[in-house]
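One protein chain is absent from this view; the other protein chains keep their places.
The chains carry the letters A and B, assigned in the order they are written, with residues numbered from 1 in each.
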Amino acid sequence: MRTRIIPFVVILLLAASCAGENSGEERVLRLATTTSTNDSGLLDALLPAFEEEHNTRVDVVAVGTGQAIALGEAGDADVILVHARSREEAFVAEGHGTARSDVMYNDFVIVGPTDDPASVDGATLASDALAAIAATGATFASRGDDSGTHSKERSLWEAAGMETDPDADWYKSLGQGMGSTLNYANEVGAYTLTDRGTFLAQGESLQGLRVMVGGASIDENDDPALLNPYGVIPVNPDKGGIDAELAEAFVEWLTSIETQAMIETFGVESFGQPLFYPDSETWRSR
Amino acid sequence: METLGRAFANALGLLWNMDSALIETVVLTLQVTLVALVIALVIGIPIGAAIGLTRHLPGRWLIVPLIYTGMGLPPVTVGLFTYLVLSNQGPLGGLGWLFTPAGMIVAQTIIAFPLVVGLTMAAVQGVEPNLPVQMLSLGATRRQVATVTLLEARVGVTAAVVAAYGAIISEVGAVMLVGGNIEGETRVLTTAIVLETRRGNFALAMALGIILLSLAFLTNFAFHRLQVHQGVR
Partner (left out) sequence: MTAAYQLTDVRHCYGDRCVVDIPTLEVHSGEILGLVGPSGAGKSTLLRLLDFLETPTQGRITYAGTEIDSDASLAVRRDVTTVFQRPMLLKRSVAANVRIGRKLHGLDAKDGSTERWLDRLGLTDLADAPARTLSAGEAQRVAFARALVVEPSVLLLDEPTGNLDPYNVGLLEEIVRSENAERGTTIVVVTHDVFQARRLADRTGLMVSGRMIELAETEAFFSAPQQPQTAAFVRGDLLI
């Protein structure tokens, strides 16, 4: 008889533990952000301090910038942390968010096959490199997923005086994340635009690629167009179901001197350089 | 709810104005799925029938559990395996099949094959064991016995076809890894759905989902008609 009861007890306990996640007084902040902040491990390092301070839990939805913005528009997130300046401004202008605040930046680099068929190694401007790649017809892999990186790539093609998302054989629009796109470029010998953090983190498996434009660290990156600023925006509380108070608290905390200092040291130990550079107004005017 | 309704309405609009990129994606999806299915059937049905009909098969104790395991292979694992085999550093890197439809067909064939073998085997084993003996007595060759038994098990064999088709047309993990979701080259419906969802284009993603479901439904409807028709005679 006893043995028959055990499975039921187990199931009940499992059910209770699931339910327990939503019980209690704990508040929940829904943060929609890009894969880069989450995959790099930055949020794991930062968020516990906020959760403890405000007795809250942060649910991170790490998706492409396009989807993160869509989540905000739908009111399925309380706050978004993304990197696509013009779209962030449009998000606020259209009334989906209350205000945009600078958080941090890192930089993009153009990486390519070590044999460099388009001879772009050492170019100062990313747009010049892209023009050379297009001229030689060397394979270029694009994220093609409306991510922040893809948005940046489009603006670089524009700067090169070319149409964005070229309809050409050498231009491969993958519609995949940064990691997969880098793997693809490494495998077929293609150029691509990547954020430096992901390239550094994945470096081991990308033996066929090296940085062509952007130098060994952000200090050597001479193209201001390759800077990659991140902004945080609380979602407009008019959408309903938004914890505006907590979202504002999150923005304030994220841009505070203490948090910004944590951002500055994150990743130095593993990669010999920071993955993100603090850039909030508070930090700049400290 | 509003988003869902709007996405659905927009999806219908997009379907109405099907553009060439969308048609290309649908055609490639069908090509890859059907080629993989046919290869898996041509190899898998005879093997499944042979295993099902051979009473004293050496190594059955190992082969059958292996097949059953294969029937539950996570597509993404198959994708990873195929990726590594077809990669430049892999044993078949020289073929240059990574990030091409050929590579996707390889992965999907691997996913479909154990399903076809396992379900064909089960279908054949479900046929009254006296039937093969009586066919032999009537003067059938081994091959004729296998053919007659397969025809007798046709409802089960059709189920194998349907299961394999459904598994690979709806599969996203393997084709994403091996194909790379390259626009105009290896983008199929499932990978396009993932992409458009990530982009926040829920209406387009929904439209693609409706197309995928319609393809699955139409094909299964055809299979079912076939099954009913066969069942009567």
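The rule is simple: a contact is a pair of C-beta atoms (placed from the backbone, for glycine too) under 8 Å apart; a residue touches a chain by one contact, two chains touch by 3 or more.
The structure presented is a predicted model; accordingly, all values stated were derived computationally and were not measured.
A.B. asks: For the chain that does not appear here, which of the shown chains does it touch in the whole complex?
C.D. replies: B
A.B. asks: Could you tell me which of B:Leu151, B:Leu213 or B:Val228 touches the chain that is not displayed?
C.D. replies: If we include the chain that is not displayed, B:Leu151 is the one touching it.
A.B. asks: Of the residues B:Leu22, B:Leu53, B:Met135 or B:Ala167, which one touches the chain left out of the display?
C.D. replies: Only one of B:Leu22, B:Leu53, B:Met135 or B:Ala167 touches the chain omitted from view, namely B:Met135.
A.B. asks: Even though one chain is hidden, which residues of chain B still touch it in the full complex?
C.D. replies: Here the touching residues of chain B are 128, 130-131, 133-141, 144, 148, 151-152, 231-233.
Keep this in mind: only the chains that are shown with their structure count from here on.
A.B. asks: Please give the residue numbers of chain A that touch chain B in the complex, ascending.
C.D. replies: Residue list for chain A touching chain B: 63-64, 66-71, 73-74, 144-147, 172-176, 180, 184, 187-188, 208.
A.B. asks: Which bits of chain B are touching chain A when the two form their complex?
C.D. replies: It comes out as residues 3, 87-88, 98-99, 176-177, 180-185, 187, 191-192, 194-195, 197-202.
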